[in-house]
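Here you go, one structure.
Only a single protein chain was left out; the remaining protein chains are all shown in position.
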Amino acid sequence: MRYLGRTLVRAILLLAGISILCFLFTEMAPGSFFDELRLNPQVSPETIANLRSRYGLDQPLVVRYGRWVKSAARADFGYSIAYNAPVAPLLWGRAKNTLLLTATGMLLTWLISLPLGVWLAARRGHMLDQAFSIASSFVVSIPEVVIAVALLAIVVRWRLLPLSAGPLHGEGISLRTHVQDLATRMLLPVTILVFVESAIIVRHVRASVLEVLGTPFVQAAHSFGICRARVLFRHVLPAAASPAISLFGFSLAGLVSGSLLIEVICGWPGLGPLILEATLSRDLYLVIGGIMLSALFMVGGNLIADLMLLAADPRIRTGALDAH
Amino acid sequence: MVIWGEWRLDRSTDNLLSIHRLGVTYSQPNGERLRALDEISLELRTGEVLGILGESGCGKSTLANAILGLLPGHARTENGQIVFHDRDLLQLSEPDLRQIRGRTISMISQEPALSLNPVMTVGTQIAEVLRAHLPLTVSQSRQRVTDLLWEVGFDQPARICNVYPHQLSGGQRQRIVIAQAIACQPAVLIADEPTSKLDGPLRSEIMDLLSGLRQNHGTAILVISHDLTLMAELADRIAVMYAGRIVEIGTRREMFLRPLHPYTQALLQLAQSSLVTVPGAKHRFPQIEGESASGVAMQAGCRFEPRCPDRMSICVAHCPPEVAREPARSVSCFKYGE
Partner (left out) sequence: MANSVRTSEPNHPFLRVQGLSKRYLAGGRWHRRVHMAAAIEIDFEIGKGKTLALVGASGSGKSTVARCVTRLERPDAGQIWLDGRDIAQLSRRDLALVRPGIQMIFQDAVTSINPRFSAAEAIEEPLRIQGKNSSERRSIAEKVIQEVALSPAWLDRSVMQFSGGQRQRLAIARALTTQPKVLVLDEAFTGLDLSTQAQIANLLLDLQAAHALTCLVISHDLTLVTNMADAVAVMSHGRIVEQGSTRQIVRDPKHEETKKLLSSAKTAESQLARRAGASA
């Protein structure tokens, strides 16, 4: 219990620290939202100065930070200059779409990777295992962007999927059509996500299971006549779970931030395009809001992973740090 | 005394386990085959403790694994039989072997610290062995685990059940492994170096535990070790192995009083000379010259010949056959020819 309390406190301190750093870094970055306007000779400097003071951009850093924290407490998280609206609802609207994509991707990835990793470890040296090793090395070394673009090109070239601008709107569209439409749109980005993530996770699961398979206690279990299947599921997997749990934590951590590039490439209306646009146009609080959301998921995901590890590994639970 | 098991004896003799001329080879990465066991013949009788004495690399662990069919993939048994309950273990299928492992023949391996699963309680690990072989209900299983823990020397079995291996000391972990091995009341227990990683007081405890098993339950024990004091304490008969062959077999008394084979003689001399009663002065140990012959590919003559103080010219070319000197006493050495 104390462990939990300590971890929570640390998490909150971490988030606070990240927010301060965000402010510092954006302050150091060149440019501001109004740079374009300034170049326009029809806009007078007074107008710009007014706009600036209206958005509080002329105040010192500390004051701005203080105001932002107050805004956060009101659940607004600042004001977007481009959209002329509070940041939080903007973010959340897009975040829902992103989460739909990444949650589906994560579910599928883990459903495929866990059994595949275990199966490959149990059949080490088999042709399929070797083939997988080669293929996954390949996938892991190519940047995600390249894979995304490549798959997109294939889909377009062979017209595998309908590609239209945005989700269907309007009255009288049944739920079934809506879901079908959604599924078709999600197919490409989810496939890319699953493809890229699985390669990494399967490798780790396989390595960890393989390591446990070679330990004396597994051999001892066999020597006592326990059948192979039971040894695998009841004896090996629990012992091999720790690295997988850490990876699961990473997956959770990346629910918001892991798909930004893919969304941009596939035209999925999630956080990705929004943050990209905000960054390019220096829409300050929107950018900071996006970073904080991402950080929240990161910290939260790791926290959950830590708790799961605590539950899974008795050595951590009983504080078994020997004084040897 | 509660005798375990309803085992039948081999009708022709009263041997529980008979090994006839067993040979095992390993294939090496460079393509050669390494002969790990050569013409091994042994008998284990009901309720006796047979000690296999030999250095590391002589093939003792290979023998233990061969009996239970646990040899790794690159090993091959060539000829030979291992007869148990009128069946040749080498011919059995994997499911049949699984029924025997842990149930009628059990093994304790070398590293107690690593032989237990770190994420399962020790009670669960013992229960797993029970579950694999006996149709017990949950409460029967729990009762049996408690009885076993008590038998191997834990005062508070109920508490120990829920403890994890890392919370126990080395000696306690060794007891848990023994509890797993005797869970199904096996007729034969194979103990592979049960005390080599333990020091002083722990060794005596484990030795007492093992001899208690024999006395209380009539379990036959095959003790594999390089430790002469263990043999002196436990074994009824001792078989000396060198480089994959048995070079001498006899009762404990005879082996210690009148060792025949030069290798046995050298081992005994070494053990006796390193004792404390020799006045504490720095001196050389009586060493057996040369390298121990593990990892030697198939060789024509006697394996011990390069290191033997009594070697003769015939020893280089031919491997000495087993010669029976007295009942239950045999030696493979040309010094004791027909």
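All chains are identified by letter, namely A and B, in their written order; residue positions are counted from 1 within each chain.
The definition used in the following text is that a contact is a pair of C-beta atoms (placed from the backbone, for glycine too) under 8 Å apart; a residue touches a chain by one contact, two chains touch by 3 or more.
Note that the coordinates shown come from a computational prediction; the quantities given were computed from them, not determined experimentally.
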| item | value |
| --- | --- |
| Contact partner of the left-out chain, one of B:252, B:311 or B:325 | B:252 |
| Touch criterion as defined above, residue of B:33, B:166, B:197 or B:335 at the omitted chain | B:197 |
| Touch with the omitted chain, as defined above, among B:27, B:56, B:99 or B:216 | B:56 |
| Residue of B:108, B:246 or B:288 touching the missing chain in the full complex | B:288 |
| Contacts of chain B with the absent chain, listed as residue ranges | 55-57, 196-197, 199-201, 204, 226-229, 232-233, 236-237, 251-253, 255-257, 266-267, 270-288, 291-292, 294-295 |
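We adopt the following convention: only the chains that are shown with their structure count from here on.
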| item | value |
| --- | --- |
| Distance from chain B to chain A - Cα centre to Cα centre, in angstrom | 55 |
| Residue ranges of chain A touching chain B (in the complex, touch as defined) | 215-227, 230, 234-235, 238-239, 241, 312-315, 318, 320 |
| Chain A-touching residues of chain B, taken from the complex the two chains share | 68, 70, 98-103, 106-107, 109, 111, 114-121, 128-129, 132-133, 164, 166-167, 177, 180-181 |
